[in-house]
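The structure is given below, and queries will be raised subsequently.
Here the complex is missing a single protein chain, while all its other protein chains stay put.
Just so it is clear, A and B label the chains in written order, and each chain counts residues from 1 on its own.
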Amino acid sequence: MPRAAWLLRPPGPVPYDAANAAMHRLAERRLAGEIPDTLILLEHPPVFTAGRRAKDDELLWDPASVQARGGIVRKIDRGGSFTFHGPGQLVGYPIIDLGTTPDAGGYLRRLEDVVIGACAELGVSVDRRAEVQTGVWHGDDKVCAIGVRLLRARVTLHGFALNCDTDLSWFAGIVACGLPDRGVTSLSELTGRAIRVEAVRPSVERAFASRFDVAFEDAPDEIVEAFTVAADVA
Amino acid sequence: MTSIQMPQLGETIVEGTILKWLKHEGDAVVRDEALFEISTDKVDTEVPSPVAGTVTKILVDEGATVPVGTIVMEVAEEGAPAVAAAPVAPAPAGAAAADAPPAPAAEPVGVVVASSIPAPAAPVSQPAHVAASVPDRGPRSQILSPLVRRLAREHSLDLGQIAGTGTGGRITKNDVLAVIASGGTTAAPAVVTATAPDLGTAEPAAPPAAAAQPIQLGVGDEAVPMTHIRRAIAEHMLASTQATARAWTLVEVNVDHLVRLRERVKDDFERKHGVKLTYLPMVVRATVDALQAFPDVNARLDGENIVRHRLVNMGIAVSYDAGLIVPVIKGADGMNTVGVARAIADLAARARAHQLTPDEVQGATFTITNPGPYGSVASVPIINQPNVGILSFDAIVKRAVVVDDAIAIRSMVNISMSWDHRVIDGELATRFLARVRQNLETWDFAEDLGL
Partner (left out) sequence: MSTQTVESGAAGHGAEPRGKRDDDGQATYLIAIAEALWEEMERDERVYMLGEDIGVYGGAFKVTEGFIDRFGPDRVMDTPIAEETIVGMAVGSAMEGLRPVAEFQYADFMSSGFDEITTVLSRYHYRAGVPLPVVLRAPSGGGVRASSFHSINPEPWYAYAGGIKIMCPAFPSDAKGLLKSAVRDDNPSMFLEHKWIYRRIKEQVPTEPDFLVPISSAAVKREGTDVSVITYGAMVHKALEAAESLAQRGVSAEVVDLRTVYPYDEETVLRSIEKTAHALVLYESYRFLGIGSEVAAMIAEKAFEHLDAPVVRLAPPNVPVPFSPPLEDAFLPQVADIEAAVDRLAAW
């Protein structure tokens, strides 16, 4: 019997700071037991985020160049190094309570399974490269970055970023995921046809529901509005 | 005191880095408040406090990478004194109490009360304590069966150190038994210090009561748990050998005339007094006289003082189904041989029927053991503390002996004494035994038998 879970699909590109703040608030509420497990699926405007392991020299562009291109840089509280989010990339933030004895490794494998399953539905064969790094890969190229933090060692924060028809030139600005000798790709590049976020999202939702054994219901409007309102403020 | 460990965030994560201490020594924390931030190769997180209290100790530097399970911080729980302790969770209080031998009563070492004292109840299992220490190695790894909990408790095992091979990572009986069989203990056994009373000496090292070592059984071997009585005997005997400076002296005694006397009067004796006539009452009488002549042998050591007993309470070692017991002939110095014979018969019978009262096995000032009926010709007994001597009366055998430069056949017996050199010296021991021998060889017991 699947557990009920909320699905949030805030419309439009959601500014990073707003989404980040709303995500943290939801995680606190999840930890308090006020809300069920939740999956947030959205897109961001261009942003480079630096995890705790990111080194300054892994941002190859100076801040002014980033800004000139319409992007921003944010240091955030997840692990890992630099990554990029932007239009054409499906970002998923699962807010899941892993319980008092969390299995973070297992959780990351499940996220990979979700992305692998969704891509398979779209006819794209991708795989994990556990020996290299968490994420989903096609050969030596990463199609989906995964970076996670736990709130108080039990509720998940951050998540995955699946390149659908992302403008991959942005990745030239960073040593993506701290791996200089690895490339980045997208589903569109892999298939040679435009695969938009809207086309991928239903597959990701299905794969996630199946892998995490949840039945999605739409989150209450005020929860979704939190993202929009926050976006306005930002 | 609660020890905070580098948490296990999944089986593939073996170490973590302390990114930042969010609480410092002396800081108050509430339950679930973040204590510090860690980073692993998979995820970062803050570690919440499992208790409310005060941070007493930080054991790892910021930036240090330590294996999962390493104790990195200590928090004194609210209401508990904030005393820094060794970074090891204290053994559950119940374990020591339950495994401790029954408190030695104020009775001489080597003496066991025959009344059946029920074994102390097993400690209540402590599921919370055990469960808290078991890392998540699978969806069913937190399920600890009653048997697994009991085995872990009995063998002082830390279940957190045992990887479960059962479905979903559950620790099974066989997993625990494998650890036990491999000689592995995952935690130090609880050592129980038993203090023997009234020894007046340095405390003997008590044997560890909880046998954490696995029992190695060969083909055909059988492990039988010690009974309550057996364990008490073991402890008392060991305590005595560790507390006394034991020496031993033996004399040969010609009891030819006692044998002839007994053969002549035993039927009359039994008819008249209702008990069989044995040699033991005669030995008791001869010994009582010697004890009165050498009061340092009828004594005990109390601190810096030697306490001499004017009265003689004679302990008689009696074997019975449960082991060994030493009933006491109170006021043996006031009895003739008939009285001693009756007292011995009464005490021995009631000892074997488990009917002695605690009072009847306490207060011996000297002890006699009598292994002779089973054919032993010389024994080295262990002193029945706090006595300073124990006399062994072995089997009477016919031997060729030299009498007046001629070889003669005589009924001979070896009488020996283990004595405590802290109180008695060799000369005294030998003179004491010579007195016993002289009494047995020269007294005419006939007039003492009430016939």
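Simple rule for what comes next: a residue touches a chain if its C-beta (ideal position, glycine included) is under 8 Å from a C-beta of that chain, and two chains touch if they have at least 3 such contacts.
Note that the structure is a prediction, hence the values are computed from the model and not measured.
J.: If I'm reading the header right, one chain is hidden. Which shown chains does it touch across the whole complex?
T.: Among the chains that are shown, those touched by the missing chain are B.
J.: Which listed residue (B:150, B:308 or B:431) would be found touching the missing chain in the intact complex?
T.: Checking the options B:150, B:308 or B:431, the one contacting the hidden chain is B:150.
J.: Looking beyond the chains shown, say which of B:31, B:173, B:354 or B:421 touches the absent one.
T.: The one listed residue touching the chain not shown is B:173.
J.: What does the interface between chain B and the hidden chain look like in terms of residue numbers?
T.: On the side of chain B, residues 122, 125, 145-150, 166-167, 170, 172-173 touch the unshown chain.
As a working rule, only the chains that are shown with their structure count from here on.
J.: Just give me the whole-number Å value for how far the CA centre of chain A lies from that of chain B.
T.: One centre to the other, that is 66 Å.
J.: Spell out the residues on chain A that touch chain B in their complex, using ranges where they run on.
T.: It is residues 51-53, 77-79, 101-108, 134, 148-153 of chain A that touch chain B.
J.: In the complex formed with chain A, which residues of chain B make contact?
T.: Chain B residues touching chain A: 7-13, 19, 32, 34, 39-48, 135-136, 141-142.
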